[in-house]
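A protein chain is absent from this complex, but the other protein chains hold their places.
Letters A, B and C name the chains as they come in the text, with residue numbers starting at 1 for each one.
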Amino acid sequence: MRTIKEFFKHDRFAAHCGIELLEVSDGHAKARMRIEDRLRNGIDVVHGGAIFTLADLAFAAASNSHGTVAVAINASIWYVKAALDGYLTAIAREVSLNPKLATYSIEVKDDNGDIVAIFEGMVYRKRQTIAP
Amino acid sequence: MRTIKEFFKHDRFAAHCGIELLEVSDGHAKARMRIEDRLRNGIDVVHGGAIFTLADLAFAAASNSHGTVAVAINASIWYVKAALDGYLTAIAREVSLNPKLATYSIEVKDDNGDIVAIFEGMVYRKRQTIAP
Amino acid sequence: MRTIKEFFKHDRFAAHCGIELLEVSDGHAKARMRIEDRLRNGIDVVHGGAIFTLADLAFAAASNSHGTVAVAINASIWYVKAALDGYLTAIAREVSLNPKLATYSIEVKDDNGDIVAIFEGMVYRKRQTIAP
Partner (left out) sequence: MRTIKEFFKHDRFAAHCGIELLEVSDGHAKARMRIEDRLRNGIDVVHGGAIFTLADLAFAAASNSHGTVAVAINASIWYVKAALDGYLTAIAREVSLNPKLATYSIEVKDDNGDIVAIFEGMVYRKRQTIAP
């Protein structure tokens, strides 16, 4: 999985948000993000777009883990608890894998292990493979 | 609507992404984002999380436009065209407004007027009003 | 579009729900359903599954209107007003059309023209064409 981790080092927006890809294996990924001021919105909690981006990175890593280029076509997110401090961690698991389409469930949790958001996404799998 | 525009100046994540709130009126908002390198992912197109964040800001501005604090509880996005250069613009319109819940449709377009993504979101409306 | 209308006559679940396909043209469809007791849930309003099914039929007709077999891969619905009496009408419009994927927005309205639900869906377009 070194290739996939290397590949995600080119993800400039993830870096800009301070997201770290911790683990990638077949159909699985884990990422985290430290809550800093730049991630907050007008009411001082973590911006929904930042939480989405963290989940999205775990989703992208898990869906590209098989070595086939996979692009997000759809995602839905439900926000269930405001995020204030510490780290947010996203864990992605594969729900289905077909030749052209695959789906993933991602949970975003805070340092207490409470769910902050749930995210479901679908990818379209291209013919290209991820270059080593 | 000056109050709402002022309010969104405190949105540090929107600023971090280079998002500009252009217009806010009752149930409506327009925002834009210039495509720069920091917004790109590993395959050099604009990151899904950045597109989501732009749509989300238009959604937040439109849903808070009535002066009642509204927090996002759910959003779905469909990506239909890769974004490469220039500006992305998001326009939010109100689909329904109830005392506690409201829904919004947001379209994100590129400089050619082509749809890059569609976004639908729902907010929970709190008792607080936005402080002037 | 006569072929498409004929094709949907084989949709037994739509018939079982009393759904009528009124119009189909390129990327567009309109369907309606008369509210009867069999569509109600335990609290006497129209069941969310029945409203979804009406929207889904308009979605299926619009997405198959080009003559290429299109299958639903994802849909999201937001319920904004309870439906009590009369007819519900669903209108589908095409938001994007790519060779393999296409997206549609559907509004479900009651006899007052009020929005009961909004629905967004994505299809995967197969190689087969709809047999005449």
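As a working rule, contacts are C-beta pairs under 8 Å (C-beta built on N, C-alpha and C of every residue); 3 or more make two chains touch, one makes a residue touch a chain.
Worth saying up front: this structure is predicted, and the values here are computed from it rather than measured.
Of B:Leu22, B:Ile43, B:Leu101 or B:Ile130, it is B:Leu101 that touches the chain left out of the display.
Although one chain is hidden here, its contacts on chain C can still be listed: residues 7-14, 16-17, 37-43, 46-50, 52-54, 56-57, 60, 69, 71-79.
Mapped onto chain B, the footprint of the missing chain covers residues 73-74, 76, 100-101, 122, 124. On the side of chain A, touch with the chain left out of the figure occurs at residues 76, 78, 80-81, 95-96, 98, 101, 103, 105, 115, 118, 120, 122.
Just so we're on the same page, only the chains that are shown with their structure count from here on.
Every chain gets a centre from its CA atoms, and the centre nearest the mean of all protein CA atoms is that of B.
Two copies of one sequence, chain A and chain C, touch each other mainly through matching residues, since over half of the numbers at the interface are common to both. Centre-to-centre spacing of chain A and chain B amounts to 20 Å, using the average Cα coordinate of each chain.
Spacing of chain B relative to chain C, judged by their CA centroids, is 28 angstrom. In chain A, the residues that reach two or more other chains under the touch definition are 73-74, 76.
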